[in-house]
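Take a look at the following structure, please.
One protein chain omitted, others in place.
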Amino acid sequence: MKIFGYRVPMMASLLVWCIVWEIVGRLDLMLMLPPFSDVLAAAFELVQTPSWQGATVTTLRAFVTGMVLAIAVGIPLGILMGRSKIADDLLGMWVNIFSSAPLSAIVPVLMILFGFGEKTIVAAVFLFAIWIIVLDTRAGVRHISPSLIEMARSYGASRRVLYAKIILWAALPEILAGIRLGLIRGVKGVVIGQLLVAIVGYGALFETFSRNFRMAEFWALTIILFAFALVIAELIERAEAKVEYYAGARQ
Amino acid sequence: MTTGIRTESEAAGLAPLARRGEATGWQDKPVLLRLLSIALFAGAWEIAGRIPVSFAFPTFSDTMIAFFGLIADGSMPSAYLSTLQPLVLGVVLSTFLGVGLGTLCGLWRTGEWLLIPVFIVLQAAPVAAFIPMVTFIYGIGMTAKTLAVMILALPVIVLNTYKAVRNVNESLLVMCRSFLGTRWQTVAKIILPDASPVIFAGLRLGVAAGFVGVVLAELLITPTGIGDLITFHRSRADYAEMYATIGSIIALSTLTLVFLQWIEVRVFRPEKRGT
Partner (left out) sequence: MRDAVLRNGLKPIPAAVDSIVEVRGISKTYGDVEALRGIDLDFPRGKLTSLLGPSGCGKTTLLKIIAGLISADAGTITVDGKQVSAPGPERAFVFQDFALMPWATVMRNVAFGLELRGIGKAEREDKARHYIAEVGLAGFENKYPHELSGGMRQRVGLARALSVDADVLLLDEPFSAVDEQNRRKFQEDLIRLRTTQNKTFIFVTHSIEEAVYISDRIVLLSPRPGRVSRIIEPEVDRSGDPERIHRDKHYLDTVDEIWQGLKQYVD
């Protein structure tokens, strides 16, 4: 609620920080920090280079593949855990552990299992994103009012119809929240995966830029990445706002 | 669902005992079921390792043997000694800085306007990209590792503290005013106690993020500690040792988080005690 009141000023304060950045950059205080305008210029040039475009395609492809897999596996798993007590008892503990575990430690395993390539990145995205999707889906299914399910049963809904027309929709707000958080985690997964593999996509670019002290480009890439993460979060939040429409009326 | 800023902490932390409350309920399950769950996991791992699904996939038993071997020869304890120092230091510094900044932003509008957007960006963005940069500035030592921990842990701590302070129970504030509480008394006796459970939940998330940060720093930049142990055994194709190390850090982080949650319930939530 409050955030909408702050939307505009919030952006304004980021502008203030950009100006501070520009001033600090111009003062040449730190080698690491070129002026913000240089970074913007570098970003502009960067997006025109084939190496950036290639890296972006690779990164996006890995990200999308990983996310699709995480969603496709995560939602059914979450629904299963929400509906079946045995599945919940057996899997709940592990899902909880992995949802907050330092998954960056597992990336080296992925590297030897899947090779130093895109498959590892896909696996990293999948591994980072899936757990929160499972948890939120499960919570959503758990929160469905039993009378809603009894209603469907009393009107003769079959099992398939019950899942397709009641459970999935009733849990949709939580599922979407899970997907949004999963996307944010997935972005972190793709970046951490690429940084560790270091020869794929943005990871390779980061490696090159930082090794050659091309700081403006390094920052430009970082900003592009941040912007990408924020845009994704924003888009899914829009979708959520639509669903909230009836989620609010649900109570 | 419309209140506040939507960040990761919302689902994973802000309502840890409400919205995700059931998710954490496994801790209350009978020990037997948990043991069965562990046994099944170990069994599946053992079978997968025996098939084997990959040349780089050791069995559970080999991994356990390797784990005890690593403890016996002292390499794992010494690795943890070097990993835990920056982790603890980074988490402690993030706690003081994060709770301080978060409280400030919660109470002071200008601070909120200036700082909260920055932390929202840092929270949603893959800040891990900064870690190579940190090495550049501070070299490959304790400082760089501590900073890596702080970069990941600070935003979640700041945002949780800020939200806890902002969403303090309105009726208690009115109550305090009606009984003539001063501004300072309101902060010390109402706002901070009321916010403390959520602040502590934020610390828990901060610790989880700190584990990610320290492991990442060690894998990426400073070949020491646990990260080095993982890299070293991978390069020698001692996969059992490598898996044992990874498993140990995940287990350690899980136990730490469970312990913190236990403290949270004990200390900060009298209404949840004994339930």
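Order as written gives the chain letters A and B; numbering starts at 1 within each chain.
Note that contacts are C-beta pairs under 8 Å (C-beta built on N, C-alpha and C of every residue); 3 or more make two chains touch, one makes a residue touch a chain.
Fair warning: this is a prediction, and the values are worked out from it, not measured in the lab.
Every visible chain touched by the undisplayed chain in the complete complex is listed here: B. Within the complete assembly, B:Val174 is the residue of B:Val174, B:Ala237 or B:Ala251 that touches the hidden chain. On the side of chain B, the interface with the absent chain consists of residues 171-172, 174-182, 185, 189-190, 193-194, 196, 268, 270-271, using the contact rule stated above.
Criterion: only the chains that are shown with their structure count from here on.
We define each chain's centre as the mean of its Cα atoms; on that basis chain A and chain B are separated by 18 Å.
Interface residues of chain B facing chain A in the complex, by the touch rule stated above, are 1-6, 8, 10-12, 19-20, 22-26, 29, 33-34, 36-38, 40-41, 54, 56-57, 113-114, 116-118, 120-121, 124-126, 128-133, 136-137, 166, 205, 208, 211-212, 214-216, 219-220, 226-227, 230-231, 234, 239, 242-243, 246, 249-250, 253-254, 257. Only residues 1-3, 6, 9-11, 13-14, 16-17, 30, 32, 89-97, 99-109, 111-113, 132, 135-136, 138-139, 142, 173, 177-178, 180-181, 184-185, 187-188, 190-192, 195-196, 206-207, 210, 218, 221-222, 225-226, 229-230, 233, 237, 240, 244, 247-248 of chain A touch chain B when the two sit together in their complex.
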